[in-house]
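Only one protein chain is missing from this complex, and each of the others stays in its spot.
What follows is chain A.
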Amino acid sequence: MTSPHRSGGLLARMRRRRAVPRSKARRRIASATRLLAALVLAGGLYTAFAPAISAQDAPLSPAAMEGKALFDTSCISCHGMNAQGIEGRGPSLIGVGGASVDFQVSTGRMPLGSQGAQAVEKPPVFNEEQTRQLAQYVQELGGGPQIPEGDNLHSGGDVAAGGQIFRLNCSSCHAFGGGGGALSSGKFAPRISNTDDRVIWGAMLSGPQNMPVFGDNQLTPDQKRDVIAYIQETLKDRDPGGFNLGRLGPTTEGLAVFVVGITALIFTALWIAGKS
(Lines give C-alpha, C1' and ligand atoms only; values in the text may rest on other atoms or scores of the structure.)
Protein backbone atom coordinates (compact mmCIF):
# COMPACT_ATOMS: atom_id res chain seq x y z
CA MET A 1 0.00 0.00 0.00
CA THR A 2 2.91 2.30 -0.53
CA SER A 3 1.29 3.88 -3.53
CA PRO A 4 -2.51 3.71 -3.48
CA HIS A 5 -2.79 5.27 -6.94
CA ARG A 6 -1.19 2.36 -8.73
CA SER A 7 -3.90 0.93 -10.97
CA GLY A 8 -2.63 -2.65 -11.08
CA GLY A 9 -2.94 -3.28 -7.32
CA LEU A 10 -5.25 -5.97 -5.93
CA LEU A 11 -7.05 -3.55 -3.63
CA ALA A 12 -7.50 -1.08 -6.38
CA ARG A 13 -9.08 -3.74 -8.57
CA MET A 14 -11.39 -4.78 -5.74
CA ARG A 15 -12.42 -1.23 -5.10
CA ARG A 16 -13.22 -0.63 -8.77
CA ARG A 17 -16.94 -0.42 -9.47
CA ARG A 18 -18.56 -3.19 -11.53
CA ALA A 19 -20.10 -2.05 -14.76
CA VAL A 20 -23.37 -3.98 -14.15
CA PRO A 21 -24.69 -4.05 -10.54
CA ARG A 22 -25.49 -7.60 -9.28
CA SER A 23 -28.82 -8.49 -7.67
CA LYS A 24 -29.29 -7.89 -3.92
CA ALA A 25 -29.60 -11.61 -3.03
CA ARG A 26 -26.44 -12.56 -4.93
CA ARG A 27 -24.59 -9.71 -3.28
CA ARG A 28 -25.69 -10.94 0.14
CA ILE A 29 -24.71 -14.56 -0.55
CA ALA A 30 -21.35 -13.47 -1.92
CA SER A 31 -20.55 -11.29 1.10
CA ALA A 32 -21.67 -14.02 3.52
CA THR A 33 -19.40 -16.51 1.74
CA ARG A 34 -16.48 -14.09 1.88
CA LEU A 35 -17.03 -13.48 5.57
CA LEU A 36 -17.22 -17.19 6.27
CA ALA A 37 -14.04 -17.84 4.30
CA ALA A 38 -12.22 -15.08 6.15
CA LEU A 39 -13.33 -16.46 9.51
CA VAL A 40 -12.30 -20.01 8.59
CA LEU A 41 -8.94 -18.73 7.38
CA ALA A 42 -8.32 -16.67 10.53
CA GLY A 43 -9.43 -19.46 12.81
CA GLY A 44 -7.40 -21.99 10.95
CA LEU A 45 -4.27 -19.88 11.03
CA TYR A 46 -4.74 -19.23 14.71
CA THR A 47 -5.10 -22.91 15.45
CA ALA A 48 -2.10 -23.71 13.36
CA PHE A 49 0.20 -21.12 14.90
CA ALA A 50 -1.00 -21.12 18.49
CA PRO A 51 -0.92 -24.72 19.62
CA ALA A 52 -0.64 -23.54 23.19
CA ILE A 53 -4.24 -22.58 23.47
CA SER A 54 -5.44 -25.79 21.93
CA ALA A 55 -3.11 -27.73 24.20
CA GLN A 56 -5.07 -26.51 27.16
CA ASP A 57 -8.00 -28.44 26.01
CA ALA A 58 -5.94 -31.57 25.56
CA PRO A 59 -5.74 -33.73 28.67
CA LEU A 60 -2.54 -33.32 30.74
CA SER A 61 0.07 -36.04 30.53
CA PRO A 62 0.55 -38.14 33.70
CA ALA A 63 3.77 -36.29 34.58
CA ALA A 64 2.00 -32.96 34.20
CA MET A 65 -0.84 -34.19 36.37
CA GLU A 66 1.68 -34.93 39.11
CA GLY A 67 3.17 -31.49 38.51
CA LYS A 68 -0.25 -29.88 38.80
CA ALA A 69 -0.77 -31.59 42.14
CA LEU A 70 2.53 -30.17 43.38
CA PHE A 71 1.68 -26.78 41.91
CA ASP A 72 -1.68 -26.69 43.65
CA THR A 73 -0.07 -27.23 47.04
CA SER A 74 3.12 -25.19 46.78
CA CYS A 75 2.89 -22.57 44.06
CA ILE A 76 -0.75 -21.63 43.77
CA SER A 77 -0.70 -19.07 46.59
CA CYS A 78 1.37 -16.68 44.49
CA HIS A 79 1.02 -17.87 40.91
CA GLY A 80 -2.75 -18.42 41.19
CA MET A 81 -5.19 -20.92 39.71
CA ASN A 82 -3.85 -22.55 36.53
CA ALA A 83 -0.68 -20.46 36.94
CA GLN A 84 -2.50 -17.36 35.77
CA GLY A 85 -0.67 -15.15 38.25
CA ILE A 86 -1.92 -12.94 41.07
CA GLU A 87 -1.55 -9.19 40.86
CA GLY A 88 1.14 -8.01 43.28
CA ARG A 89 2.18 -11.52 44.34
CA GLY A 90 3.42 -13.60 41.51
CA PRO A 91 3.52 -13.45 37.72
CA SER A 92 1.57 -15.63 35.32
CA LEU A 93 3.49 -18.69 34.23
CA ILE A 94 1.60 -19.17 30.98
CA GLY A 95 4.22 -19.41 28.27
CA VAL A 96 7.34 -19.13 30.45
CA GLY A 97 8.20 -22.68 29.53
CA GLY A 98 9.82 -25.59 31.29
CA ALA A 99 13.26 -23.92 31.17
CA SER A 100 12.24 -21.26 33.65
CA VAL A 101 10.63 -23.74 36.06
CA ASP A 102 13.63 -26.00 35.82
CA PHE A 103 16.01 -23.14 36.69
CA GLN A 104 13.95 -21.59 39.46
CA VAL A 105 12.97 -24.80 41.23
CA SER A 106 16.17 -26.79 40.85
CA THR A 107 18.27 -23.95 42.34
CA GLY A 108 15.83 -23.53 45.24
CA ARG A 109 14.84 -20.01 44.23
CA MET A 110 11.23 -21.19 44.01
CA PRO A 111 9.23 -21.63 46.15
CA LEU A 112 10.17 -18.16 47.32
CA GLY A 113 11.21 -17.78 50.96
CA SER A 114 10.03 -14.21 51.22
CA GLN A 115 9.23 -11.34 48.90
CA GLY A 116 12.38 -9.25 48.49
CA ALA A 117 14.48 -7.49 45.93
CA GLN A 118 15.35 -10.80 44.38
CA ALA A 119 14.83 -14.55 44.88
CA VAL A 120 17.91 -16.09 46.45
CA GLU A 121 19.44 -19.48 45.86
CA LYS A 122 18.79 -22.03 48.61
CA PRO A 123 18.63 -25.81 48.97
CA PRO A 124 15.92 -27.02 46.59
CA VAL A 125 12.56 -27.99 48.07
CA PHE A 126 11.63 -30.41 45.27
CA ASN A 127 13.70 -33.30 44.07
CA GLU A 128 14.71 -33.84 40.47
CA GLU A 129 11.64 -35.93 39.64
CA GLN A 130 9.22 -33.38 41.11
CA THR A 131 11.02 -30.54 39.36
CA ARG A 132 10.59 -32.32 36.05
CA GLN A 133 6.87 -32.84 36.76
CA LEU A 134 6.37 -29.17 37.64
CA ALA A 135 8.22 -28.13 34.50
CA GLN A 136 6.11 -30.47 32.44
CA TYR A 137 2.92 -29.01 33.89
CA VAL A 138 3.89 -25.42 33.12
CA GLN A 139 5.13 -26.52 29.71
CA GLU A 140 1.77 -28.14 28.87
CA LEU A 141 -0.10 -25.12 30.20
CA GLY A 142 1.29 -22.62 27.78
CA GLY A 143 4.39 -23.88 26.00
CA GLY A 144 7.61 -21.92 25.94
CA PRO A 145 11.34 -22.56 25.83
CA GLN A 146 12.75 -25.78 27.19
CA ILE A 147 16.21 -26.89 28.26
CA PRO A 148 17.56 -29.63 26.00
CA GLU A 149 17.77 -33.13 27.40
CA GLY A 150 20.96 -34.40 29.00
CA ASP A 151 23.29 -33.29 31.77
CA ASN A 152 26.31 -32.47 29.65
CA LEU A 153 25.40 -29.48 27.53
CA HIS A 154 28.91 -28.21 26.85
CA SER A 155 30.64 -31.06 25.04
CA GLY A 156 32.10 -29.81 21.79
CA GLY A 157 31.78 -26.17 22.84
CA ASP A 158 34.51 -23.76 21.78
CA VAL A 159 36.00 -22.43 25.02
CA ALA A 160 37.72 -19.42 23.43
CA ALA A 161 34.59 -18.32 21.54
CA GLY A 162 32.56 -18.85 24.72
CA GLY A 163 35.02 -16.66 26.60
CA GLN A 164 34.49 -13.81 24.16
CA ILE A 165 30.71 -14.10 24.46
CA PHE A 166 31.01 -14.31 28.25
CA ARG A 167 33.17 -11.19 28.55
CA LEU A 168 30.94 -9.23 26.23
CA ASN A 169 27.54 -10.29 27.61
CA CYS A 170 27.94 -11.76 31.08
CA SER A 171 30.94 -10.10 32.75
CA SER A 172 29.25 -6.71 33.04
CA CYS A 173 27.07 -8.16 35.84
CA HIS A 174 28.63 -11.47 36.89
CA ALA A 175 32.18 -10.00 36.75
CA PHE A 176 35.15 -11.33 34.82
CA GLY A 177 35.69 -14.43 36.96
CA GLY A 178 32.01 -15.09 37.65
CA GLY A 179 32.33 -13.64 41.16
CA GLY A 180 29.00 -11.83 40.86
CA GLY A 181 28.16 -8.18 41.30
CA ALA A 182 25.69 -5.67 42.65
CA LEU A 183 22.78 -4.22 40.68
CA SER A 184 20.60 -1.33 41.74
CA SER A 185 18.42 -1.32 44.88
CA GLY A 186 19.53 -4.57 46.45
CA LYS A 187 19.34 -6.66 43.32
CA PHE A 188 22.39 -8.57 42.32
CA ALA A 189 23.95 -10.89 39.79
CA PRO A 190 24.85 -14.03 41.73
CA ARG A 191 28.23 -15.67 41.82
CA ILE A 192 28.56 -18.36 39.18
CA SER A 193 30.00 -21.20 41.19
CA ASN A 194 29.77 -24.95 41.17
CA THR A 195 26.71 -25.13 39.02
CA ASP A 196 25.67 -27.59 36.37
CA ASP A 197 25.11 -27.13 32.67
CA ARG A 198 21.31 -27.28 32.81
CA VAL A 199 21.15 -24.44 35.33
CA ILE A 200 23.37 -22.16 33.23
CA TRP A 201 21.41 -23.04 30.09
CA GLY A 202 18.12 -22.41 31.89
CA ALA A 203 19.35 -19.04 33.15
CA MET A 204 20.36 -17.91 29.69
CA LEU A 205 17.17 -19.19 28.09
CA SER A 206 14.68 -17.87 30.64
CA GLY A 207 16.38 -14.73 31.96
CA PRO A 208 15.46 -15.12 35.62
CA GLN A 209 15.13 -12.15 38.02
CA ASN A 210 16.96 -9.22 36.45
CA MET A 211 18.91 -11.20 33.92
CA PRO A 212 18.16 -10.47 30.28
CA VAL A 213 16.77 -13.34 28.19
CA PHE A 214 19.31 -14.81 25.83
CA GLY A 215 16.85 -16.69 23.62
CA ASP A 216 17.97 -18.92 20.82
CA ASN A 217 17.80 -15.97 18.45
CA GLN A 218 20.22 -13.90 20.53
CA LEU A 219 22.59 -16.72 21.44
CA THR A 220 22.24 -19.79 19.26
CA PRO A 221 22.33 -23.18 21.02
CA ASP A 222 25.90 -23.61 19.74
CA GLN A 223 26.92 -20.30 21.32
CA LYS A 224 25.25 -21.32 24.57
CA ARG A 225 27.28 -24.50 24.43
CA ASP A 226 30.45 -22.36 24.02
CA VAL A 227 29.56 -20.12 26.96
CA ILE A 228 28.91 -23.10 29.24
CA ALA A 229 32.15 -24.71 28.10
CA TYR A 230 33.99 -21.50 29.03
CA ILE A 231 32.29 -21.21 32.42
CA GLN A 232 33.04 -24.83 33.26
CA GLU A 233 36.65 -24.29 32.16
CA THR A 234 37.12 -21.21 34.39
CA LEU A 235 35.47 -22.99 37.31
CA LYS A 236 37.86 -25.87 36.82
CA ASP A 237 40.78 -23.42 36.51
CA ARG A 238 42.59 -23.87 39.77
CA ASP A 239 43.95 -20.31 39.92
CA PRO A 240 47.63 -20.74 39.05
CA GLY A 241 48.56 -17.68 41.11
CA GLY A 242 47.36 -19.00 44.46
CA PHE A 243 44.33 -18.14 46.58
CA ASN A 244 42.01 -16.17 44.31
CA LEU A 245 40.62 -13.73 46.92
CA GLY A 246 37.10 -14.41 45.68
CA ARG A 247 37.96 -13.31 42.12
CA LEU A 248 36.73 -9.86 43.01
CA GLY A 249 39.58 -7.87 41.56
CA PRO A 250 41.53 -5.03 43.16
CA THR A 251 39.08 -4.47 46.04
CA THR A 252 39.99 -7.63 47.89
CA GLU A 253 43.61 -7.32 46.77
CA GLY A 254 43.77 -3.93 48.47
CA LEU A 255 42.20 -5.38 51.59
CA ALA A 256 44.68 -8.25 51.58
CA VAL A 257 47.72 -6.02 51.23
CA PHE A 258 46.81 -4.16 54.43
CA VAL A 259 45.42 -7.05 56.45
CA VAL A 260 48.26 -9.41 55.58
CA GLY A 261 51.17 -7.51 54.03
CA ILE A 262 51.39 -4.19 55.86
CA THR A 263 50.29 -5.74 59.17
CA ALA A 264 52.96 -8.44 58.94
CA LEU A 265 55.61 -5.84 58.08
CA ILE A 266 54.64 -3.54 60.96
CA PHE A 267 54.92 -6.47 63.36
CA THR A 268 58.30 -7.26 61.80
CA ALA A 269 59.34 -3.64 62.39
CA LEU A 270 58.25 -3.93 66.03
CA TRP A 271 60.20 -7.15 66.38
CA ILE A 272 63.38 -5.89 64.74
CA ALA A 273 63.33 -2.58 66.60
CA GLY A 274 63.02 -4.51 69.87
CA LYS A 275 66.22 -6.47 69.16
CA SER A 276 69.19 -4.72 70.68
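Simple rule for what comes next: a contact is a pair of C-beta atoms (placed from the backbone, for glycine too) under 8 Å apart; a residue touches a chain by one contact, two chains touch by 3 or more; residues count from 1.
By definition in this document, contacts and distances are computed from a predicted model.
Q: Identify the UniProt protein name of the omitted chain, choosing among "Cytochrome bc1 complex cytochrome b subunit", "Branched-chain amino acid ABC transporter permease", "Acetyl-CoA acetyltransferase" or "Extracellular solute-binding protein".
A: Missing chain, per its UniProt entry: "Cytochrome bc1 complex cytochrome b subunit".
Q: Would you indicate which residue among A:88, A:123 or A:274 is in contact with the undisplayed chain?
A: That would be A:274, which touches the missing chain.
Q: Going by the contact rule already stated, which one of A:88, A:123, A:156 or A:250 would touch the omitted chain in the full complex?
A: Considering the complete complex, A:250 is the one touching the chain left out.
Q: I'm checking contacts with the chain that's been left out. Which of A:96, A:134, A:189 or A:228 qualifies?
A: Checking each option in A:96, A:134, A:189 or A:228, the one touching the absent chain turns out to be A:189.
Q: Touching the hidden chain in the full complex, which residues of chain A are there? Just list them.
A: The list for chain A reads 117, 159-160, 162-164, 167-168, 171-177, 179-186, 188-189, 230, 233-234, 237, 239-258, 260-262, 264-266, 268-270, 272-276.
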